[in-house]
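Got a structure for you, questions after.
One chain of protein is taken out of this complex; the other chains stay put.
Right after this comes chain A.
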Amino acid sequence: MKVRKVTAAASVLLALSLTATACGGDDKDDKGSGGGKKITIGIKFDQPGLGQKTPDGKYEGFDVDVATYVAKELGYKEGDIEWKEAKSADRETMLQRGDVDFIAATYSITPEREEKVDFAGPYLLAHQDILVRADDKSIKSPKDLNNKKLCSVAGSTSAQNVKKKLAPKADLQTYGGYSECLTGLQNKVIDALTTDDSILAGYAAQKEFEGKFKLAGFKMTNENYGIGVKKGSDLKKKINDALTKMVKDKAWDETVKKHFGPANYKNEPAPQIGDIVK
């Protein structure tokens, strides 16, 4: 019996490591900084306004624009960029194994993550906020959330913040994605959707939701979005220089307005490199 248990445990571990390898992909050749032709960048594929793959196979969003600008400064043309989906849970692994050169995917700088990877930036200061129906006037301060029905994504930092700090008495529904929450918000089963204001602004700015939802403007937490690179990588300094330049020549302001503007989102001024707001 004992042998059986050990075998079972071992085979599970093996299966786990195999699946981890499988999502890596096999395009190890012709990349690397400078020498090769291509650069691989990790972004979100499913986050409107930040990083989204459109039905015709293009990529758009704030993170995409920032990454494109940075890649240009590093000496890569737009056609040399290979986009890869970086799901939240995979980000550290992808960087550590060198599947991507850098990641710009709503990647908040936290001490736990800094142990595993290095961060350039931050390039955006976001805050946890709530999205409510445009005609809802009952939520005026974060305290009003305590007897409301909130929605967020299962396991996300925002969902945990609600339970632990922001509104422990609120009734919290979590789903696999924000789209399900939006259905509930429209059906009035849910009163507010909560996560980073940049993400909310991206959703509210979508064509089918325009004018239906609004941001409340509560700055409940500080999320410093950084660009993740492999620990000890020399890319960090180059990316920081590129970000500084992007803010200086106004390209940063333009892309913020373009992607978050329609939802009445008031962005923070561009953060200083290395200036992490706690």
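To be clear about the criterion, a contact is a pair of C-beta atoms (placed from the backbone, for glycine too) under 8 Å apart; a residue touches a chain by one contact, two chains touch by 3 or more; residues count from 1.
In the analysis below, contacts and distances are computed from a predicted model.
**Student:** Consult the UniProt record of the chain that does not appear here and report its protein name from "Glutamate ABC transporter permease", "NADH-quinone oxidoreductase subunit N", "FeS cluster assembly protein SufB" or "5-methyltetrahydrofolate--homocysteine methyltransferase".
**Tutor:** The correct option from "Glutamate ABC transporter permease", "NADH-quinone oxidoreductase subunit N", "FeS cluster assembly protein SufB" or "5-methyltetrahydrofolate--homocysteine methyltransferase" is "Glutamate ABC transporter permease", the UniProt name of the unshown chain.
**Student:** Among A:K116, A:R133, A:K245 or A:K258, which residue is in contact with the omitted chain in the full complex?
**Tutor:** Result: among the candidates, A:K116 touches the missing chain.
**Student:** Using the touch definition up top, pick the residue from A:K38, A:K149 or A:K258 that touches the left-out chain.
**Tutor:** A:K149
**Student:** If you put the missing chain back, which residues of chain A would it touch?
**Tutor:** For chain A, the residues touching the absent chain are 1, 5, 8-9, 12-13, 16-17, 20, 88-90, 92-93, 112-113, 115-116, 149, 154-157, 159-160, 171-176, 180, 183-184, 187, 189.
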